[in-house]
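Below is one structure, written out as structure tokens; comments come after it.
The complex appears here without one of its protein chains, the remainder shown in place.
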Amino acid sequence: MLVFDGLLALLILGLAWRATSSRDLFESIVVFIALGLMIALAWVRLSAPDAALAEAAIGSGLAGALLLATWSRIEPQTDDRVRAFSWSWALVFSGLAVGLLLAFAQIPADGQGMMDEVQAHIPQAGVAHPVTAVLLNFRAWDTALELAVLAWAWFAQQALNRDHTPRYQALDGEVLQTFAKWLTPLVLLVGAYLLWRGATEPGGAFQAGAVLAAGLVIYSLAYQHPWRAGRLNDWVWRLSWVGGFWLFVMIGLVGLAMGVGFMGYPPAQAGGLILLIEICATLSIAFLLAAMFSGHRDTETLASKSNKES
Amino acid sequence: MMDFSGMLAMIWLWPLLFALGLAWPRLRPYGIKLLPWALLPAGLLWFGFGWQLLADSSVTLKLEWPNILVGTRLNLDRLGFVWLSLSLIVWGVAALHSRWVQDVYAWRYALFFLLSLAGSLGLVVAADAVSFYLTFSLMSLAAWGLVIHERHASAQRAARWYILLAILGELWLFVGIVARAAELGTTDLSIWAQTSSAGWGLALIWLGLAVKIGVPILHIWLPLAHPAAPVPASAVLSGVMIKAGIIGWWLLLPSQAMANNEWLWLMPWLGVATMLFGGVLGLMQTDPKALLAYSSISQMGWLIWGIGWVWQSAQPEWMMLWVAAFAFHHALIKAGLFLAVGWVKFSATQARWMPWVWGMVILLALLLAGLPFSSGALLKAEMKQVSADALYQLPDSLLLAGSVITGLLMIQFVRRLARLEVQPKTLEKPALISWFSLVGLALIWPYAFMTPSWDNVLSDTQPLLIAVVFATAWRIRVNRQVHLAPGDGVVWLEAAGVKISQLKKHQAWWLKQQQYLVYWRLKSQQKLRRFSKRIYQAERFFLNWSNYVTWLGALLLLVGLSQVF
Amino acid sequence: MSWMLPALVLWPLLAATLGVLHQKHARHWGLVGALGTAVLGVAVMGLETSSWTLGGWALPLGIGWRLDQLAQWMLLIGAIVGLFVSVYAWLDHTLPRAFWWLWLGAWGAMNALFLSADVFNIYVTLELLGISAVALVAISNKAGATQAAMRYLLVSLLGSMLFLLGVALLYGEYASLDMVYLAQQMQSGPVMFLALAAMTVGLMAKTALFPLHAWLPLAHGRAHAAVSAILSALVIKASFYLLIRLWLEVFAPLDLSLAFWFWALLGSLAVLWGATQALVTPSLKQLVAWSTVAQVGYLAIGLALMIDAQAQFSWAWGLVGLILAHALAKSAMFLAVGNIQQRAGHDNLQQLGYVLRTERKTLFAFGLAGVSLAGLPISAGFLAKWWLLELSFDHQAWWLFGVLILGSLMTAGYVLRVLNLALTNQAQTQSLQAIPAGREWLVLILASLAIVSGLSAQSLWGG
Partner (left out) sequence: MDNSVWPLLIIATSLIPGIWIFFIPEHQRFLRSALNIGGALIKLQLVVLVLIGLYTGEVYQIQWQVLPGLELKLRIDGLAGLFLLLSAFLWLITTIYAIGYLENSPNRSRFFGFFTLCVSATTGVAMAGNLFSFVLFYELLTLATWPLVVHRGTQQAIAAGRVYLRYTLIGGGALLVGTVILHRLAGSPDFVPGGYLDDLAIHQAWLWLVFGLLIAGLGVKAALVPFHSWLPQAMVAPAPVSALLHAVAVVKAGAFGIVRVMFEVYGIEFAHGLGMASVLLVMAALTIIYGSVRALFEMDIKKRLAFSTVSQVSYVALGIALAGPLGAIGGLIHIVHQGLMKITLFLTAGNYAETLGIHKVHELSGVGRRMPWTTVAFTLGALGMIGLPPLAGFVSKWYLGLGAWEVGLYWVLGVLFISSLLNAAYFLPLVYRAWFGEAPAQWPHEQTLSTKFETHWMLLFPPLITAATVVLLGVFAGYAFTTLGWVEWLVNQEFNGL
């Protein structure tokens, strides 16, 4: 494992260097996303899967999406002022590397973290899997806020995309459309499974949401704006972005009212409530991620815009 | 008996009121005509107090206003009465003669006349140092307006020198007064008279007043100012104001406690020096008024000499009356002489009066030159006699020389006057009468309290005779006028001033410095602009991503590792 | 736990989401959210200081919240500035509606951050804050805003990651994320120094402390006025607040003898560099942004002076005073600039003379804010600077006297660059846009607060 750790560390350093020294902005972004993933891996190695998940979802996935969205809007450019190599860089970062190594050498190898504590409280948590327990019960507030982060990332992107240029071109072709038709139920199934599994084993709302989002994206690649055909109301669509967060904090407030404390559940109902939250959160995550990819077109905005122009 | 103490203030506030009245344009045309009336309270006081003084010769009028200025006191005693008398007479006659001033700015003349009149009367009654200083300055500075009145170049030049020296004297006086006041803790002159204080304070007071008196070297303003001023103004300048210095010495210096001062021996010598100095320089003048001015300096020599021995005597306040009497004598005659210049100059066409005028002129000249049985001769003889017991004596021959030179001056004066260019003006009868009265008074006043004796006739005639002989001899043998511009030393000083101001090299250097400064300022502005631009561009360094991240790493290193080592 | 605390976070977030749902009236939802949050933020001053765990889970497990005086003050500052900025923004019809949900998101995130005592939770709030803040910059239609936002985003993410690295190290070492617990357990060692270094540098980047400031003038200079006010007055303060927490609380047991020099030097450089740039920049808004860079330097100097334990702890309120003073003054200043910029249609200093002269109230407000920034009496800024001077005296750091005074003078210098223009006789060169009178008054009141809060410092500080 030491070899793997070493490689990982080198990879992180190398990617970081590449991300900052690249002359091409797009390359920088891609490398940055990869860097986020590597860091998530490092979290796993540090036996902090919750942090790893968060990092992967937010630091790499979300941030990457935002970066790309932004990149696509600005004019292609290369930053001439970036120097490929300089002595100050080399000096500083080799020093830094030495320092880091020295520091890491001090970390106790047997770090169990809070695992004992978590295990001890699993019976009251309403779910069996420790990560899920941590995410949705012990540290439910973190998760709620992360849902908010996801929502706001989309809001932010929406705010940026003021000229409403489509993010992609629908891919014409029978194959894709057929594939999408077949795939969709499967995706739904996998999503539900992941969600359910989260109670006892690694997995949960984020993963499930991500899978569902993938399905949605494929569907929308095949049929441009399927939800625009009047099949889904705009309002419902929007509600899906914030619903997960809403439900989560409402239940948290109910906890406050019932005396369990803000973001707490009565132990008896914990399992059910968590499941409810997870379902809503999954949906929210799925729609948010999908929307981020496809760039939801806001009819209202369009209408007001055309009004102004005329 | 009436209480006249309130009049002590009135005599000089009244003229000030007149002066204020002139602010009203409607009154201005009457300014000159009103002048005699400005002396009304002074006249009343003179008359009223004169009677009291006759009844009891030691009576003193007093007035105290502790809250005005830093405490104001006024008083009038015998000495003051003598001074008041001479001021009153001379100012009065001059006021009547002021009608000679007929230009558009006559009201301005009247204004300054009133102001300096107020000062002149005020300082006579001042009994505290600040009032004295106030009135003295008022008189001195206002007289500048009289000097400059005619506005021609020489008047302006005279006024310039006048004001310069007046202010210089004023400031010396001020510092001296402050020094004395601080040391004695009071401004009450009755205490000042009895208490001595630090020498340099006294010296400054002495010096400040010496300017007014016209002590040689400090005299330079005098021969310029007197000829430049209108005739009646010259009369008061020479008749009254110049004597303010003497009374100032008397009042401000510790007159009752001077006897032991070792520098007192200087005073008689200075007196004689002044007599001869004024006389000799006066002889070199062509302008009769300038000549009279030098004569005044010369006559002041007598007063300096007089006050010198008064200070030595056991009873200075009594002896001072002799000096006062001499001042009275000189005031009447010198004022008369100056007015004579006016009469000769302005009234030449009035042929009917001219013999009388010339008669008066010669009479006055003789009185000043010490005609036996006249005030001049009597007083000089008397003063010599009472000063016989003084510690510091002078050889008689020197005093004789002083008298002789006065005689010579008078001869010269009459000759010069005869050659004066005339500018006819209408005759003012009241003025003429007042002038004749003045001469008459000058002639007869000594007999009120002095009995002339025939014993000294010979010695009294001596200086006059010598003067006549010498003048005649000179006329026959040499027959040459030695010229000296009025103001003697001024000429050199002015020349020096011109030289200094013409130092081209100096000016060029100064100019260069200024140019350099401007250049330097421009240059530094340019530099600043370039610098700001550079600063602005320097931020690019931080904007550079790679630098940014380098900084980030460096800081990490710094925070992290600085603790380890 | 009082319902007010969750409400402080949830009210703005929920109002923001309602705004998203009901976009036509996003402005009004935004105002409702802002007013409510502001009221709550002020009301929270009346609560007892205490700490809680969320969900009833005992400490090592759950997330801790606490309300101490520092947190109360930060919430209050947020409430006051937030209120004014919100009303101002509400009156500004040129703002895109996205402003509202982004701004409320940022506000909620900040409130959550101030309440939290859990380092990981703080990381999450930092993320929410960062995303909202970056997007706020980006919604400006000014040229270059997107690039500036991009740069800000990268810095913000970099900072967050470094912070997270520190969190991980702390967790790895002590198996806890609670600040109080960490402070109790804190022991010296290379890992801790690394953690401290990583978190510090990360937060420094977010706070824009020299030399990591480069993103700020670009971002703040190009954003909408209301956004700049929020960023300068509040957002960078949130990360500075964390620096206070870390250095004066969590890592306080470490031997930080060199820390004084670290902060004092960087602070001084920031003061001088920021002020120098503000003195030469050609644009009004950039000038104010650079002023923020300089003022952050003062914060750093304040921190430096506080680290040494010689000072009594009550002096820490001076630090809060510094934050308060700067928050009020800087928000007023940015809002004033917003008025001017909108009226003139540009912010090129050279051509603003006429506009400045006609905008009396706004200019007056700008002047008042400048007075406070330069530390002239009797503003809050003056008292803060007085406090810094006194502390420098106690530390015998004479050179800091020089820096502080020089900084003040330079501040006065660049404020006067603007005021000077108002006094020139520049003629009108272009037609002016109308702006609502309410905005002028609003700015004036806010700027007056910067002055009045100095007068009432004692009653605020409570001894």
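Every chain is named by a letter (A, B and C) in the order it is written, and numbering of its residues begins at 1.
Just so we're on the same page, a residue touches a chain if its C-beta (ideal position, glycine included) is under 8 Å from a C-beta of that chain, and two chains touch if they have at least 3 such contacts.
Values in this document were obtained by computation on a predicted structure and should not be read as measured data.
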item	value
Neighbouring shown chains of the undisplayed chain, as defined at the top	B, C
Option touching the unshown chain, where B:21, B:43 or B:71 are the choices	B:71
Residue among B:75, B:98 or B:137 that touches the chain left out of view	B:137
Of B:179, B:224 or B:390, the residue in touch with the unshown chain	B:179
Residue of B:27, B:167 or B:203 in touch with the missing chain, whole complex considered	B:167
Touching the absent chain when the full complex is considered, from C:96, C:253 or C:377	C:377
Where the missing chain touches chain C, by residue	314, 357, 360-361, 364, 367, 371, 376-378, 382-383, 385-387, 389-390, 393-394, 401, 405, 408-409, 412, 416, 419-420, 423-425, 454-455, 457-459, 461, 463
Touching residues on chain B - with respect to the absent chain	23, 65-72, 108, 130, 133-134, 137, 141, 148, 151, 163, 167-168, 171-172, 174-175, 178-179, 181-183, 200
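Quick note on the criterion: only the chains that are shown with their structure count from here on.
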item	value
Contact graph of the chains (line, ring, star, complete, other)	complete
Centroid spacing, where centroids are CA-atom means, of chain B and chain C in whole angstrom	78
Separation of chain A from chain B, taking each centre as the mean of its C-alpha atoms, in whole Å	105
Multi-partner residues of chain C (at least 2 other chains)	190, 193-194
Of all residues in chain A, the ones touching two or more other chains	99, 102-103
Interfacial residue positions of chain A with respect to chain B in the complex	20-21, 79, 81-83, 86, 88-89, 92-93, 95-96, 99, 102-103
Chain C-touching residues of chain A, taken from the complex the two chains share	39, 43, 46, 48, 51, 54-55, 58-59, 63, 66-67, 70, 73-74, 99-100, 102-108, 111-114, 117-118, 121, 137-142, 145-146, 148-149, 151-153, 155-160, 162, 235, 238-239, 241-242, 245-246, 249, 252-253, 255-256, 260-265, 298, 300-301
Contact footprint of chain B on chain C as seen in their complex	155, 158, 162, 188, 190, 193-194, 196-198, 200-201, 204-205, 211-214, 217-218, 254-256, 258, 262, 276-277, 279-282
